[in-house]
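For this depiction, one protein chain was excluded, whereas all remaining protein chains were kept in their positions.
Each chain carries a letter (A, B, C, D, E, F, G, H and I) given by its place in the written order, and its residues are counted from 1.
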Amino acid sequence: MPKPECLEFFDSPSDTPFVIEHISEEFTSVCPKTGHPDFGNVTLRYEPAAVCVELKSLKMYYQSFRNDGIFYEAVTNRLRDDLASAMSPRWMQIITDWKGRGGIRSRIIATHGNVPAVWVK
Amino acid sequence: MPKPECLEFFDSPSDTPFVIEHISEEFTSVCPKTGHPDFGNVTLRYEPAAVCVELKSLKMYYQSFRNDGIFYEAVTNRLRDDLASAMSPRWMQIITDWKGRGGIRSRIIATHGNVPAVWVK
Amino acid sequence: MPKPECLEFFDSPSDTPFVIEHISEEFTSVCPKTGHPDFGNVTLRYEPAAVCVELKSLKMYYQSFRNDGIFYEAVTNRLRDDLASAMSPRWMQIITDWKGRGGIRSRIIATHGNVPAVWVK
Amino acid sequence: MPKPECLEFFDSPSDTPFVIEHISEEFTSVCPKTGHPDFGNVTLRYEPAAVCVELKSLKMYYQSFRNDGIFYEAVTNRLRDDLASAMSPRWMQIITDWKGRGGIRSRIIATHGNVPAVWVK
Amino acid sequence: MPKPECLEFFDSPSDTPFVIEHISEEFTSVCPKTGHPDFGNVTLRYEPAAVCVELKSLKMYYQSFRNDGIFYEAVTNRLRDDLASAMSPRWMQIITDWKGRGGIRSRIIATHGNVPAVWVK
Amino acid sequence: MPKPECLEFFDSPSDTPFVIEHISEEFTSVCPKTGHPDFGNVTLRYEPAAVCVELKSLKMYYQSFRNDGIFYEAVTNRLRDDLASAMSPRWMQIITDWKGRGGIRSRIIATHGNVPAVWVK
Amino acid sequence: MPKPECLEFFDSPSDTPFVIEHISEEFTSVCPKTGHPDFGNVTLRYEPAAVCVELKSLKMYYQSFRNDGIFYEAVTNRLRDDLASAMSPRWMQIITDWKGRGGIRSRIIATHGNVPAVWVK
Amino acid sequence: MPKPECLEFFDSPSDTPFVIEHISEEFTSVCPKTGHPDFGNVTLRYEPAAVCVELKSLKMYYQSFRNDGIFYEAVTNRLRDDLASAMSPRWMQIITDWKGRGGIRSRIIATHGNVPAVWVK
Amino acid sequence: MPKPECLEFFDSPSDTPFVIEHISEEFTSVCPKTGHPDFGNVTLRYEPAAVCVELKSLKMYYQSFRNDGIFYEAVTNRLRDDLASAMSPRWMQIITDWKGRGGIRSRIIATHGNVPAVWVK
Partner (left out) sequence: MPKPECLEFFDSPSDTPFVIEHISEEFTSVCPKTGHPDFGNVTLRYEPAAVCVELKSLKMYYQSFRNDGIFYEAVTNRLRDDLASAMSPRWMQIITDWKGRGGIRSRIIATHGNVPAVWVK
């Protein structure tokens, strides 16, 4: 069960805007339809306002999806919602890349706020 | 025979616009002229409005073309029409890449609505 | 001798504009100057209006150049002219890539109508 | 249903031993357990004795597996058995490479006679 | 908890020796020391005697390690032991490749019987 | 402990604006949460005003983070602040790329002044 | 000695503008300073007006530089001048890429008329 | 200071011989001559007898070289000696690859017991 | 000691603007701080006005830095100044890429006049 409460934050070390990107290659959850595990990559990209997410707590939060039955689209939006509401970043982007299921690979992209053009891809 | 009735949908998990891309590398149908099988990749890219397509049902729908005699161009437009009319997405794009036949490789691109420039290629 | 009469067409499966690309890697004709065979790739890219070219007939049409003595530039324009006049597409592009002759590789590009910027290369 | 009867052969053009390799990237059959289609590559490698297999008939034979429910291992051995018994080659090797199912890719190798060490991989 | 009882087998389709390789890129278990998930690839390579392992049951067996606290070395030997004792293959090899932990990547190789030199690497 | 005092500078050899880029592939500091070492690449890119940073002193400054417990985000902003305040460049950019921790790779980008579009990536 | 008189031309097969590119990878001349041979690639790109250059004659023309002592820059401009004055193309571009001499590689680019932006590189 | 006492071991999970390889890409020590940090990769490859090294303790042991002044050659032999004497493996190999210093890259290879030919490189 | 006096020039073979690029992969000078040799690549890119630099004299000029103690930044600006003042080109760009020193690679870019956007990178 997703546990946003395990997320920890620390004060942004600077008032000057800057960009942070965390790429996790070990995300796994469970397909709510088949009960089989799903595997994917998760990219979190954001410009902090007041706080930054602490890396180990982010890992623990990602791990809390491990045995959760949840669609790709819901994972992606849930990650965006939990992280955006807890951090109130200037902008944020979540990109999930899922390994093949039944010969089909998938990618879902959700955003919060205005992502500058240079960071969209 | 294409069976759009096997498509299933679930409510989009978010009102905030986001982008979904499903890439199938195992599409096969039959050439209506020669009777030989055709093999191709199908990319579905869209921004959902109210609903998202469920992945396993999408696979079953793709499999329903397996023994159908149908031209590349018709497959591509049929996929776009069936999926767009069933989901009413904000925009949608279908790209099919076909393996060589008689030394000729083919790619067909059909769209629904206004595809943002950043997603055209 | 080029035989545009062997080209066959079928009604476009959709009124919505879409793009078709056929890439042939097995085109051969004869150099009118030396009598030696030339080998090249031919890319046909177009947006259909009322009809689409049938793939097997396209292959037969390409094969009709096999023993023809004809310059690269003439091949490329002849392909564009024959196909454009028979199909009246919204726009069309023919790109031919010729393997080396005497240490020189060649590429010829001919167009019909207004090719959208995104499809020029 | 596999139809070895559609295989055709022609006399080997030489008594001197030589090696033939045909690689098909468009093999498909059906999983007997799930009913879903399987996709794979098939490599046929052999040294002919009296006869060689005709290429178009080989393609028709491969296509006869299209709607057959059959395990990877059985496909591979069936191909080896049908082709070896019909051609009596000096040696033969069938290698099948199957696309991922449930995150697992597979390769099966079956041989007939003594495959020279240099051809094993 | 590893559940070798979910493994299913079917009779080998041939008495002639042949080689089978299954590569899973989605294996995950849990580190018994830290409680964090481990991710790796598992390659199973064997020559069947009387039976072959059924692919979907192999996937279920692999999934049964998902929440198990177990060292890399134990996973690798456990896989080899469970599969070898259930199938009694002519020979078998298990290779596990684990993603980095604390900057260290690992590979473990366990074998059963005499692996022919050509298959060792 | 970061020692900006070990930084040395020399007069810029030219009044004409020019661009300098130093890429260090051997940066290491310590995670303040776990006490384990972090490893990363640091790119410093700037247009000098009056002075340039001397390369050996830059190396010594980087080495002064070796046993410091400090977050990625703080390292990146600290580097930008120390170097920008000591050199007052026309503009400056610091990009840090960190190796995986718990399966997550990170990149942080901090800037000073207006980085010309051509140098942003 | 460059012999532009060996160049032959044929009428452009079309009034519709089109683009021609000939890439020669076997150009050689002699350094006027050292007497050693130079080796390079020559790219000729143009849009014909009334005539096109015949490929074999182009090769003969290129070969006429073989024993000529001439600088890279002069070769490039000479090629542009000879070809442009003989053909009066709508626009033309000559790019020469020279292999290393004394550890230095060189590239020279000369143009005639207005090269469209899409063809500059 | 190297602390072999922080190494922990666990009983080998199998009496059947098997091979273990751990590759660390984040090793750092200090040059005894210049005082500057050295960075390298360390590969530990061995066949366990009674025990295996625990991965987290191996990481801590590697980290204990962090502020040690020690030559490449001594690091490599020290690793081999500490690990071989503590584990008494059937055979062991340590390979260190060091990043450039003064334009010179280095690799040191130390072994214990008889490394099978297939594992030497 | 840099010897711009060994540079030789020849009249530009054309009044039509054209672009010249010389890439030297064998530049070496000496670090003024450590006395150790530095190694780098030098790219000279320019549009000639009245004269072009002769290639062998450029090589001799580059070699005149061989035993000179001079910073990267000064080398780059010195090259730009010497070459620009001697040739008065329409525009000029010098890019130097230096091999690693103490784990840090460097790139310096200096320009003269207005470099067209298409040539900046």
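Operating definition for what follows: contacts are C-beta pairs under 8 Å (C-beta built on N, C-alpha and C of every residue); 3 or more make two chains touch, one makes a residue touch a chain.
All figures in this text were calculated on a predicted structure; none of them were measured in a lab.
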Touching the absent chain when the full complex is considered, from I:Glu26, I:Asp68 or I:Asp82: I:Glu26
Touch rule applied to subunit G and the missing chain gives residues 36, 39, 99-100, 102-103
Tell me where the left-out chain touches subunit H, residue by residue. 33-34, 71-74, 76-78, 80-81, 100-112, 120-121
What residue numbers in subunit I mark contact with the hidden partner chain? 25-26, 28, 36-37, 39, 59, 63, 66-67, 99
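One rule holds for everything that comes next: only the chains that are shown with their structure count from here on.
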Which chains sit in contact with both members of the pair subunit A and subunit D? B, E
Counting C-beta pairs in contact, does B-C beat H-I or the other way around? B-C
Over half of the residue-numbered contact pairs in common: that is the test. Which of H-I, B-C or A-D passes it against C-G? B-C
Same residues or different residues where subunit C meets subunit G? The copies count as same if more than half of the interface numbers are shared. different
Counting in whole Å, what is the centre-to-centre distance of subunit B and subunit I, each centre being its mean C-alpha position? 54
When the centre of a chain is set as the mean of its C-alpha atoms, what distance in Å lies between subunit E and subunit G? 61
Starting from the mean Cα coordinates of subunit A and subunit E, work out the distance between those two points in Å. 32
Shared-contact residues (touching 2 or more other chains) in subunit A: 25-26, 36, 39, 59, 99-100, 102-103
